[in-house]
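Report on the structure given below.
Every protein chain except one is present and positioned as in the full complex.
The first chain written gets the first letter, and so on, giving A and B; residue counts start at 1 in each chain.
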Amino acid sequence: MTLYVDKREALEKRFLVPDTEMPAGKPRSLMRDAMRRLRANKAAVGAIIVLSLIIILAVLGPYFIPYDYETPDWGAFRAPPDFASGHYFGTDQNGRDLLARVLYGTRVSLTVAIIATSVSVTVGVLYGSVAGFVGGRTDQAMMRFVDVMYALPYLLFVILLMVMFGRNVFLLFAAIGLLEWLTMARIVRGQTLSLKEREFVEAARASGVSTLPIILRHIVPNLVGPVVIYATLTIPEIVITESFLSYLGFGVQEPLTSLGTLISEGASVIQVMPWLLFFPGAVLVSLLLSFAFIGDGLRDAFDPKDR
Amino acid sequence: MADTRETLLSLTDYSVAFDTPDGVVQAVSNLDLDIAPGETVAVVGESGSGKSQTFNGVFGLLARNARTGGAVNFLGRDLLSLSSKELDKVRGRDMAMVFQDPMTALNPAMKIKRQLAETLEIHRGKSRREAEREALQMLKQVGIPDAERRINQYPHELSGGMRQRVVIAMALLCQPKLIVADEPTTALDVTIQAQILDLFRDLTQSFRTALVLITHDLGVVAGIADRVAVMYAGRIVEEGKVDDLFSRPAMPYTAALMRSIPRVDREAEAVEPIPGRPPNLIHPPSGCPFHPRCRFAEEKCVRERPPLGEVSAGRRAACWFPFIDAEAGTGGENALAETANV
Partner (left out) sequence: MSEALLSVQNLSTVFELRARSPFAKAPKLKAVSDVSFDLKEGETLGIVGESGCGKSTLGRSILRLIEPTAGRVVWQGRELTDLSAEEMRKARRDLSIIFQDPIASLDPRMTVADIIGEPLRVAEPSLDRKTRRQRVLKAMEEVGLAPEMINRYPHEFSGGQAQRIGIARAIITEPKLIVCDEPVSALDVSIQAQIINLLRGLKERLGLTLIFISHDLSVVRLVSDRILVLYLGRVVEIGPRGDVFARPAHPYTRALLSAAPIPDPDVARSRKRIPLQGDPPSPINPPSGCAFRTRCPIARDVCAKEIPPLIPVEGGTHRSACLFAEEVLRSGDDIASASV
């Protein structure tokens, strides 16, 4: 008997080998890996720098220039850009400093875009992941609702919302976010459908984890890649939507301004005062390009093939 | 040895390296291997041993970040120096490859008939009718039942085993001198695997084709190979006739590998695992690549890399202390027996 035990022990000692070879370096989460790849992408890094500069200027800039966005400078109407007078971007028909107005307009455009995007991300992720994970009839019903929403004409909706919210731009754009989530919900649902077939979700179910914690702990975190990418593409989309609505006169009202409003005003006087179009246009283009490059960089960074 | 034999394919000082963001991966290092006409050679190794990359390189199928070195002589020509156009002529006609997943070799949108006939039309300049007749003939030869009907089907209408037969038929069509099969049965069920291996055995004999069988499964090797080359960390660590190698492995890695696999024909208490895992090929270990996992490693193994030298007639091993050492009497049998009895 003892012999057997001895042999057993001898066997176990030799046959049970641990595998303690450590992976090299610091722990690398997928997020860290993605960020490392993003940092290696020159275009994306450049775009992030440009974007940060624009944001910093939009937020802090107004405190450092002597003019505000609504008070006319009685000594300078329709003044072209001029360093001597301190109107670096010139002034408009009403003598308001264009630099101040551009900074302020950028601020409004970005705020509006961020509000709408966060609303769309939150609603889209929750809606899409629930639909995808629960599946079956629930999924069918939820996605048909999305299809119906898609079918409704966009502008009609905006006009309806205008009637409801009137002058409040921020509420208006929160509402626009409520329209934008449709695509996000579709993307998230598709991802969820494939994620829930993955073995780690089955492992969680086998451990007795119930549905909501599985969605929150396993599905949503694994959606980060596509969601972040799509969000960076949504922001410029909303900036453009805002410009478009302002152009039509639905957006921001005077004396408040936004990039879209500035461009629409500048466009009408392009022949006499080109700077009124040029400066807001340049800012808008740099913003959109930056977001496009960042979105691209993120897509490469999160590319699952590279895992 | 090699010079007295006729050789069909000969790899000399052959290397494959990949440039990756993390560094250079030395997938295959200084390989020497000869394949004689008509023989079946099994190349055995675990994942990352370089067994597949070796022959992907021979066929010019490596990824773009790969670099090859040394010489690959096939029928008197150095394949590495051929242009891709010249290589195309050799591939498919004089040598063919069979992969693990038959769908990689088959066009899903094309009928079996066309796929097979096309090879013949391109490489042998046959007329369409003649090519299709020969294709049907070949399908029958690889044991596809009801071949007249099957030949007009699309690949997705066939089962996995049947598809692999079609791929083998395609490889054999131009009567190549060499077929390289990379894990051809790994995706198949045991009963189908047995059928395919039988097929390989029969066909290589009747067509006098040399076969290189790349596999991780020693059981598959034992049933079909004439010679075996064991690869580890991008190098051949042992090579010899199948009976010699299985009955008296010379290199501790080969012996350990054999002890680590359970056998269906034996009642056993346990198998003995090899501790650790295969090395990282960006920073390979010093000396013998197996020394960190080797129970018999000594200081010399850590310092110097053993060359692949002849240990007995027709046997090569890369080990400072091979089990085969006729005088010393520490035959590989002992190494095997040591644990077979516990």
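The rule we apply is simple: a residue touches a chain if its C-beta (ideal position, glycine included) is under 8 Å from a C-beta of that chain, and two chains touch if they have at least 3 such contacts.
The structure displayed is predicted, hence computed values, not measured ones.
Of the listed residues B:Val43, B:Val98 or B:Met258, the one in contact with the hidden chain in the full complex is B:Met258. Here one chain is not drawn; of B:Val58, B:Leu116, B:Ile151 or B:Val242, the residue touching it is B:Val242. Of the candidate positions B:Glu46, B:Asp88, B:Asp101 or B:Glu118, contact with the hidden chain is made by B:Glu46. Of the candidate positions B:Val43, B:Ala131 or B:Met162, contact with the hidden chain is made by B:Met162. The chain not shown here touches chain B at positions 46-47, 145, 159-162, 189-195, 198, 216-223, 242-243, 246-247, 256-258, 260-268, 270-275, 277-278. One chain of the complex is left out; on chain A, the residues touching it are 12, 15-23, 27-31, 33, 198-200, 202-210, 217-218, 221-222, 224, 307.
The rule is short, and it goes like this: only the chains that are shown with their structure count from here on.
With centres taken as mean Cα positions, chain B sits 51 Å from chain A.
Interface residues of chain B facing chain A in the complex, by the touch rule stated above, are 269-273, 275-277, 342.
Touching chain B in their complex are the following residues of chain A: 7, 11, 14-15, 17, 19, 21.
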